[in-house]
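Just dropping this structure here.
Every protein chain of the complex appears in place save one, which is left out.
And now, chain A:
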Amino acid sequence: MLDQSADGYVTEDGRQIGGVLMEMRNITLKFGGVTAIENISFDIREGEIRAIIGPNGAGKSSMLNVISGFYVPSEGEVWFRGARRPQLKPYQVARQGIARTFQNIALFHGMSTLDNIMTGRMTLMKSSIGAQAIWKGAAEREETEHREAVEKIIDFLEIQAIRKTPVGRLPYGLQKRVELGRALAAEPKLLLLDEPMAGMNVEEKEDMSRFILDVNDEFGTTIALIEHDMGVVMDLSDRVVVMDYGKKIGDGTPDEVRGNQAVIDAYLGVSHD
């Protein structure tokens, strides 16, 4: 068992994980009569890669939407950086330092890779619309700075060759990478990835895993991800939450989760009667 004291812990590969960044306290989410999430609590610590796994319909995406502030839980509280988070608009969540990618890619298809990633900088732009239209002085300097940050991301994700290509023309795997780029452009404290490897082949999965590890390593970004591919999850993450039918059935390191009988049952399909 890891030492999960308030100060954090040290991972197997020697990374220091910090204190609690986000805490979910007794979250319940209901849509009419359907309970998507039932009384779940867990935390996400600074610098860790935290996975949420579970069979189809377990409530993983709903959970991610609660974290991102898109859904407001019916009961329970979300604590972020030591304070209880009130109900927020999506842009307010983004300004708090939370960025995400989507299960079904949500990019601007007619725009180039560069412009798509540039939109990720939106929340960091300070000059007014008027100043940007005239594009003199501060606004021009600001754009240069943002462009530099975006170029660093393009370099980081090795997508220089498609810098000026409209994303609609790109294959799926590359679009996923562009979407990750856009999320990174916001310089998030917490990065949410919704099935980053869905529909990818082995090579693309390996590339994406490498990028996720590198993001965590280079920028110290905390990452919460949902993923179906068990192999990938177990290799990447420091701690895993397992959900089934809206309930939390396991929480711990990949090894602990792997040995958990409830988890094995959920994945191997024990009848629920």
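Definition applied: a contact is a pair of C-beta atoms (placed from the backbone, for glycine too) under 8 Å apart; a residue touches a chain by one contact, two chains touch by 3 or more; residues count from 1.
Here, contacts and distances are computed from a predicted model.
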Q: Pick from "Long-chain fatty acid--CoA ligase", "Transport permease protein", "SUF system FeS cluster assembly SufBD core domain-containing protein" or "ATP-binding cassette domain-containing protein" the UniProt protein name of the chain that isn't shown here.
A: "Long-chain fatty acid--CoA ligase"
Q) Looking at A:Asp7, A:Glu218, A:Asp235 or A:Asp255, which residue reaches the missing chain? A) A:Glu218
Q.
Looking at the full complex, which residue from A:Arg15, A:Lys30 or A:Lys247 touches the chain that isn't shown here?
A. A:Arg15
Q: Return the single residue from A:Asp7, A:Glu145 or A:Glu158 that touches the missing chain.
A: A:Glu158
Q. Going by the touch rule given at the top, which residues of chain A touch the chain that is not shown?
A. 13-15, 147-148, 151-152, 154-156, 158, 160-161, 163, 202-203, 206, 210, 213-214, 217-218
